[in-house]
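Single-structure report; data block below.
With one protein chain removed, the remaining protein chains of the complex are shown where they sit.
Here is chain A:
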Amino acid sequence: MSDDESIGLRHLLSTEGLRREQAEALLDTAASMEQALTGRAVRKLPTLRGRTVVTLFYENSTRTRVSFEVAGKWMSADTINVSASGSSVGKGESLRDTAATLAAAGADAIVVRHPASGAPHRIAGWLDRVGHSHTDGHVAVVNAGDGTHEHPTQALLDAATLRRRLGADLTGRRVAVVGDVLHSRVARSNAHLLATLGAEVTLVAPPTLLPTGVEAWPVTVTHDLDAHLATGPDAVMMLRVQAERMHGGFFPSAREYAVRFGLSQRRADTLPDHTVVLHPGPAVRGMEIASSVADSDRAAIAEQVTAGVHVRMAVLYHLLAGEDSR
């Protein structure tokens, strides 16, 4: 335990740009959190006593918000939830003023979900410039999903789940990311993180559901799910079809989407035994994934939720526990 092992994380805004040793340190810490809490009489650690974590959500969420809140509470942080409805946001307060208010009120970390891509980066930039006396100038910002840009803790929990199922070294592991890549911040965060961890990522999507600029991602792209599944990937990550972000005809019908890009039982049966099926949830059963596949042993959907708590504990630990966060 020498003094130079801090991973130097001030905010967690994206997985793009996260170094491999930082990502692996977060995932190792998440695994340690799981160990530390397994089989215990008391599921509570004193680590973040006296620190305040505010979740600021401008979009709906169950699992992400609960997961951050549980992660904070299990480490004895005070967690406070602010949602856009029911707060001064409804009175027209700007994002900047809201963030400044939360910082001035004593937040040590702000966990942000916002429909606009880049919103957490802006908040981090503002807070870094302003500084706040009670926290010695630093409020950590965690991106909990911004528009169609990134959702880094989701990618980390997916990677943590894959490490549990496939082993800690993901080098050379082949991961298919299937479905609505265009609207998916989960896909973008996963593409960057998994590539950083040495995995080979293939995006499988209709051309209409791929973002422009995907050529620059560290991935290969295909439009044929059956052909790709025949190559025996180690993991298949099904994306949710984000109907709430679709304002136009991205595919002819739900039925056609399910036929071409849904993970049916028939398709799952062609996969090798060890292949893991992931879904970030909430799953639209019968659309992107068959109910029987979602409930099968190869699906890790419940494990992903559990891993989410451990990963978020790890993120809060690295952002808030050490001296360099003050």
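Keep in mind that, in the parts below, contacts are C-beta pairs under 8 Å (C-beta built on N, C-alpha and C of every residue); 3 or more make two chains touch, one makes a residue touch a chain; residues count from 1.
Simple rule for what comes next: contacts and distances are computed from a predicted model.
Hidden chain, UniProt protein name from the list "Bifunctional protein PyrR", "Monosaccharide-transporting ATPase", "Transcriptional regulator, PadR family" or "Phenylalanine--tRNA ligase alpha subunit": "Bifunctional protein PyrR". Note that of A:Glu215, A:Asp273, A:Asp297 or A:Glu323, the residue touching the chain absent from this view is A:Glu323.
For chain A, the residues touching the absent chain in the complete assembly are 1-7, 25, 28-29, 32-33, 35-36, 38-42, 44-47, 75, 317-318, 321-326.
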